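For subunit A:
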Amino acid sequence: MQWGSWAEFWAMGGYGLYVWGSFAVTLVCMAGEMTSLVLNERAAQTRNGEQA
Partner candidate 1 sequence: MSLWTLIVQRDLRIAWRRRSDALSSLFFFIIVVSLFPLGVGPEPGTLRLMASGVLWVAALLATLLSLGRLFAADHLDGTLEQMLLAEEPLWLVVAAKVCAHWLTSGLPLVLLSPLMGLQFGLQAEEIAVLTGALLLGTPVLSLIGAIGAALTVGLRAGSVLLALLVLPLYIPVLVFGAAASGAHASGLAVTPHFSILGALLLASIALAPWTAALALRISME
Partner candidate 2 sequence: MLTAQNLHCVRGGRRLFENLSFAVPSATLLRVSGANGAGKTSLLRMLCGLLLPSGGDVLWRDVPIRQQREAYWRELRYIGHLAGIKDEFTAAENLIFAAALSGVNITASIARAALEQLGLARFAHIPVRMLSQGQRRRVALARLALPDTTAALWVLDEPLAALDNDAADCVISLIDARLAAGAVVVMTSHQPFTVAAELRSITIPV
Partner candidate 3 sequence: MSAINWFKYSSPHSFYPLAGRMVPWFLGAAALFGITGLYVAFFVAPTDFQQGESYRIIFIHVPAAWMSMFIYLVMAGWAGAGLVFNTRLSGMMARALAPTGAMFTFLALWTGALWGKPTWGTWWVWDARLTSELILLFLYIGFLSLTAAIEDDRRADRAGAVLALVGVVNIPIIYFSVVWWNTLHQGASVSLKSAPKMATTMLLGMLLLAVAFWLYSLAAAMLRVRSIIREREPRAAAED
């Protein structure tokens, strides 16, 4: 564990913007796609009343 404190962790050696920028966008894209798919799935199941 080489991070002194959480603050240092978020700063990411001054490159926080870039590192968290890429990780955040990746997370947002993947989460966004998955939620839209799951919502579509849920909507279908409520429509014809089957179990997941």
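If you want to know what made the cut, all candidates are chains of the complex that A comes from, given by their letters.
In this section, a contact is a pair of C-beta atoms (placed from the backbone, for glycine too) under 8 Å apart; a residue touches a chain by one contact, two chains touch by 3 or more; residues count from 1.
Because the structure is predicted, anything quoted here is derived from the model rather than measured.
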item: Complex member in contact with subunit A (any copy), out of 1, 2 or 3; value: 3
item: Touch list for subunit A against partner candidate 3, complex; value: 1-3, 9, 12-15, 18-19, 21-23, 25-26, 29-30, 33-34, 37-38, 40-41, 44, 48, 50, 52
